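Complex shown without one protein chain; remaining protein chains in place.
Entry: chain A
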């Protein structure tokens, strides 16, 4: 069942359009990530849901009750939506315990027990409760911010790039911990981030945002493997985008004849996408390329840059199938990121194979 429903949300600041009509549906207990480059309007969207700003038009429904409808809006403090901001926004003048208990009544029964319980839930040592925010590390501050928001028992939690201030290692473990915690508590989550890996690994629904509207909304797998257009494809990871002729449900490209995913109407000329991990390189003796097997594709390694776990390898095609654009394309080397151990050296001849299917991108 859908907990949060956004319909046609629009917001402008003077001449700048921050949101140009956004629709989104968030199921209860689910995790949604909104990902996009900075300035795409994702933070504005979050602030509209939280109630810090009102939309120019469109509606926000929580549990089938309107939070904002045109000009009328429920103020932020009456919405009961949790929020964890980028760097925690802890109250510097209050202790950790007072921070966590901020939203609870000051004389509420069982207040102290509840604070201790919340600290335990988010994995905070109870010895920290007496400290001040500036005495805590970045990760601990985020845990306090989460506990403080959880104290209100919200059904929806908004996370505004809460992990971006943390170290790389801590970031991944915090993300996992937060995801598990919110799932256990049955709280639906909307995460805003500019980090695509974070969005893909955190959410069950990802929305890619650009210039105030969603380019595509779907599951992480769907978005990664079947992006609608080139922007979405490249935003979510490295992509090989190839011009292709579509013939009988196959794509004729410089990398040969590739099977396509899905079905349906397709233009005769299109661009298709492969993820670099779909391209396999196999080192072969130079003589084999001089006398290629039928249908086999060979290339020469022109660059190989070692960078620890991965190496970036550039391969120039030797015998590309004769397609109209091939002559021009063949001179542009194929750039792939490969495991550092098996990366071929410069000058080696490789046989190129592809696995899986190619995906046809919409024009534009």
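The definition used in the following text is that a contact is a pair of C-beta atoms (placed from the backbone, for glycine too) under 8 Å apart; a residue touches a chain by one contact, two chains touch by 3 or more; residues count from 1.
Assume contacts and distances are computed from a predicted model.
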Q | Identity of the absent chain, which is to be given by its UniProt protein name, from "SigE family RNA polymerase sigma factor", "Iron(III) transport system permease protein", "Universal stress protein" or "HEAT repeat-containing protein" | A | "Iron(III) transport system permease protein"
(Q) Which candidate, A:39, A:66 or A:103, sits in contact with the chain we can't see? (A) A:103
Q | Candidates A:86, A:219 or A:310 - the one touching the absent chain | A | A:86
Q. From the list A:152, A:225 or A:318, which touches the chain that is not on show?
A. A:152
Q.
For review purposes, identify every residue of chain A that touches the missing chain, sorted by number.
A. 47, 50-53, 75-83, 85-93, 102-103, 132-134, 138, 141, 145, 148-149, 151-152, 158, 165
